[in-house]
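Notes follow once the structure below has been shown.
With one protein chain removed, the remaining protein chains of the complex are shown where they sit.
Right after this comes subunit A.
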């Protein structure tokens, strides 16, 4: 059955986009931040974050169902033009700066682990101005389909990777079970919930899905699967490198791909993983770029927002070049995440509250 393209996406594409946005975080500097706080119990952090966000997501779904619009329109509708614009501005700043800093972080991974002699600018341009812009420019449908094409491969290679290192893992290394203590773990989970806050941000795409049910199914799966993957990989990192050594490792995923072996012959598997990872990164940034442009377009009332993609991509490369070294970028990123956690957690609740307060009596 060939369906005429209507610019909308189905649940599978949407799930693939969410997976591309969130699951790829296991490969960047995120696990290091989590391991620093969670120690041996780091694997609980993403699950706690996901539980917290799940609550928030339920509120979001309730509003989306009621209004049957994208999140941006709902914000304008409920919070009014002035205040709504402020919220959208804040969302844009968070999404856009997170993309810029992430772009820098990913380029640093490439330079540190694989291509030590390449200039940083080249990698950033190739990744964001090249690959991500290319995909994003083709529209949401293209992003969704590309994601759908590669996400099953990512899932398969993740499993392969774990099998490849399985005999080097020691399950007992995840003890002591509570890591730094239960309170710390719960606090950490709350702090890092912004890592999965994409699930709230993608509310802006809600009107681009064919049905509301599709959105609901895909977003629930899209929250839990990446969170579970993150938990699994954090546990694997600890089992592989052991606490406290795991805290010193900059990019555990890429060390893991180096250590993976298939038989005794193929022990330089990282090239395969690098290629796939780079494709994943391109989709990740394409989605972010697209959402940034969408938000900015609404913010300045500029309808043909795809024209904003190119300037935004260029700007994000420039911003990404600003931090002197990856550690500085990571510090900024952590700060950004912790400050925006609250916003994304409370936004749906806030909107729901206004809805109740203002219009609750009418319906």
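The definition used in the following text is that contacts are C-beta pairs under 8 Å (C-beta built on N, C-alpha and C of every residue); 3 or more make two chains touch, one makes a residue touch a chain; residues count from 1.
Everything that follows uses one rule, which is that contacts and distances are computed from a predicted model.
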For this session: Assign the chain not included in the display its UniProt protein name, restricting the answer to "ABC transporter ATP-binding protein", "MaoC family dehydratase", "RNA polymerase sigma factor SigM" or "Ger(X)C family germination protein".
Result: "Ger(X)C family germination protein"
Seminar exercise, completed: Filtering A:104, A:255 or A:284 for touch with the omitted chain leaves A:255
Problem set entry | Of A:159, A:177 or A:275, the residue in touch with the unshown chain | A:177
Seminar exercise, completed: subunit A residues touching the chain left out here are 39-40, 112-113, 115-119, 122, 126, 130, 134, 168, 170, 172-173, 175-181, 240-245, 248, 255, 258-259, 264, 267-268
